[in-house]
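The complex appears here minus one protein chain, its other protein chains still in place.
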Amino acid sequence: MATDPATAHAHPPVLPENHASLIVQGRDSTGIVAAVSAVLSGHGANIVSLDQYSDDPHQGGAFYQRTVFSLDNLRAVLPALERDLADELSAGFDLDFTLRDMSVPKRVAVFASKEDHCLLDLLWRHRRGQLPVTITMVVSNHTDTAEEVRAFGVPFVHVPTMELGKSAAEAEHLRLLRGNVDFVVLARYMQILSGDFIARLGVPIINIHHSFLPAFIGSGPYAKAKERGVKLVGATAHYVTEDLDEGPIIEQDVVRVTHADTLADIRRRGADVERTVLARAVRWHSEDRVIRSDNSTIVFA
Amino acid sequence: MATDPATAHAHPPVLPENHASLIVQGRDSTGIVAAVSAVLSGHGANIVSLDQYSDDPHQGGAFYQRTVFSLDNLRAVLPALERDLADELSAGFDLDFTLRDMSVPKRVAVFASKEDHCLLDLLWRHRRGQLPVTITMVVSNHTDTAEEVRAFGVPFVHVPTMELGKSAAEAEHLRLLRGNVDFVVLARYMQILSGDFIARLGVPIINIHHSFLPAFIGSGPYAKAKERGVKLVGATAHYVTEDLDEGPIIEQDVVRVTHADTLADIRRRGADVERTVLARAVRWHSEDRVIRSDNSTIVFA
Amino acid sequence: MATDPATAHAHPPVLPENHASLIVQGRDSTGIVAAVSAVLSGHGANIVSLDQYSDDPHQGGAFYQRTVFSLDNLRAVLPALERDLADELSAGFDLDFTLRDMSVPKRVAVFASKEDHCLLDLLWRHRRGQLPVTITMVVSNHTDTAEEVRAFGVPFVHVPTMELGKSAAEAEHLRLLRGNVDFVVLARYMQILSGDFIARLGVPIINIHHSFLPAFIGSGPYAKAKERGVKLVGATAHYVTEDLDEGPIIEQDVVRVTHADTLADIRRRGADVERTVLARAVRWHSEDRVIRSDNSTIVFA
Partner (left out) sequence: MATDPATAHAHPPVLPENHASLIVQGRDSTGIVAAVSAVLSGHGANIVSLDQYSDDPHQGGAFYQRTVFSLDNLRAVLPALERDLADELSAGFDLDFTLRDMSVPKRVAVFASKEDHCLLDLLWRHRRGQLPVTITMVVSNHTDTAEEVRAFGVPFVHVPTMELGKSAAEAEHLRLLRGNVDFVVLARYMQILSGDFIARLGVPIINIHHSFLPAFIGSGPYAKAKERGVKLVGATAHYVTEDLDEGPIIEQDVVRVTHADTLADIRRRGADVERTVLARAVRWHSEDRVIRSDNSTIVFA
């Protein structure tokens, strides 16, 4: 019997049936946790995990809560639960919330260029069942990784940005993505996205920058790090905004380098950090563990 | 004007007025969070932070929750709140709880021998206001650190275990400690405590072991690490039980060593980890962030 | 034009022409560095890097030196240089040495079972030119990874140890390996090798153990780590000896875990450390950076 290499050792991601995540965010006040959990209890939901954070508990600052709960026949009950939460939270509180059925994986498109380490690492983690997403497609301005991506059973779409020009390429990207993805990951995609594209796409975009931001913003961060003589290099996963490398940081990490490391050595060490940091950020985003707040993030990891 | 070195740059530890911690622990079931937060809301308490963990949410395993809340006139209201919690949690649930006024620092005695790095680090952190405890005394089987301890404004008591013999020394320890301390820290105290002493003392004891447990149990862990040729050495803070180095682990960390490190180098590198790990464990314990569960700990750090 | 996925983004490993490594090891005494570098200078060699270590410089302990040098027409000159070194080092010193042309990659066979994370990571790194070796074959007691390995252009050989029995399987292994490889890597190969096999194979074997040795020797280390409640889990790359998990340690690292991590989470976190630690050990061994000394290693990383 022929084995299909794309699925031979694929494990389905853990997408627990009848589990939902509830993110509540807004102005802090007395009784939010009680009100939310009373609504959940009232529907027979069992709280599986609850993380809460208030940025200034003494003076009524901002409030953030992530709750994961299990509930029989979740899909049937969700609309009623959503209505009750809306009633409760709009009545006495100044709060927004999002409720999501966790058994439905988020759909993601991964953008890559020539470098394959972040891309392959995501595909491979997904195959092992460690990323609860559906990778709908890989988009690249180069063809180097096409066959390898397809060997994972994932569609590969080549959009030659140089030939098409930036404007036509972005139009093609929008055509591919809109309605098809819940977020986008730039896995060392070496093209800058226009503010217009980001706005029109309308879903979160996660980028991996190969420096410990805000050090070494812009291109060539490893060369700049070598030039400056730093003793650690890092990587930063962040949400993309119109301001290059200035978006909310999701995760960062570093690795030690020495005077003896060549630029190639630094790139090699840095690549290990990049893929790890990006994978964490993608997993956390997939599991609703990251809440954006102005230009920062609350991460319930 | 003469400055008192003991208090010249002392900062009072942050002990928030009108804040309490509530630890709930027991068998998981639906509605615990709602029930607890309803009682708190009913008394007008505002939840400042809430951490919750269930070890097997799908099958009714163990449940752990740490809640910090603020409440006007806490001290006056606490007894009534405690009664209501007891009623609520004993009625429908199989749960234990402890409620503590966080404005009252826990009282701790620190035991040390000749090595001063962990002891001085605790005294210094305490003076900077980073450890919300009252250090009631330092007890040592040597006199080396006496004047330095007293310069921090902390009583130093010499109990010469060799001269007294173990049994008399432990009796003296019990006489000093019982009723006077809420927990004990062994800051590189190089004497083994008897099971009888631990039982009769009746308060938690935190020890720092200079290895990454369970590697290198017993004496001389750095020499054993050098002998085995490990590339990292570590330290472990744990609650003391009758079984040497087998108690519940609170915190661990490691540091890199190489073939070129002598035993003195390893001790020096390890000492930095020891003091950091012990300080974390003591702070977490002081803030009710550590819940013991069989031979493990839940740490809401 | 059809692209070959096995080589589409393959980079040749950096194998510098006309560079050699010289490892000198033995009893320390005055003048070794001078004697060795005089022989090298006499042949016109330029020392590119030199690392030296004496384990007890004050009392004539052991001496270790790694020198990398460049020399025009290295291949032609090497025999004469080797003779001169032998004369010099056998005359006045009690030293062994090995001299190796670094433009010739070491040949390695990788053994794997079902888990693919260490195996794929080595294949990826090799394709990127980061491991200066020739991967002559992958040997496995399972067929899960066959197609993926072959997509890298590397032969995959299935040796079904269960069906054959241990003795016949080891005979088959010896038939495949002897004369064909310079070292063997066990990339989460879940079979224990007999002392007889190790002896008859006669080349170094590197294993990755999924714990911070000497903690959790033997099988199921992650389950044991969860049971013991440790706050860090680790991985250890070591040379294989007859004593299971007792061989000389090459490299170790750890990652933080918490009470909330399930066994699956711990395995996932640990897998990232395993592949990183193994890759470092393999690269260092490939570049002659690891010197075995009794049950320890000197690593000039």
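Letters A, B and C mark the chains as written, and numbering starts fresh at 1 in each.
Here is the rule we go by: contacts are C-beta pairs under 8 Å (C-beta built on N, C-alpha and C of every residue); 3 or more make two chains touch, one makes a residue touch a chain.
This structure is a prediction, so every number in the text was calculated from the model and none was measured.
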Those residues of subunit A which, in the complete complex, touch the missing chain: 53, 55, 212-216, 228-232, 234, 248-254, 258-260, 295-299
Under the stated touch rule, tell me which residues of subunit B contact the chain that is not displayed. 3, 5, 8-9, 14, 114, 116-117, 120, 124, 128, 130, 143-148, 151, 260, 264, 268, 272, 276
List the residues of subunit C that touch the chain left out of this view. 29-35, 37-38, 40-41, 44-54, 57-58, 70
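Just so it is clear, only the chains that are shown with their structure count from here on.
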Over half shared or under half: which fits the residue numbers at the contact of copies subunit A and subunit C, same or different? same
Per-chain C-alpha mean nearest global C-alpha mean belongs to chain A
When centres are defined as mean Cα positions, the distance from subunit B to subunit C in whole Å is 42
Could you pull out the residues of subunit A that touch at least 2 other chains? 49
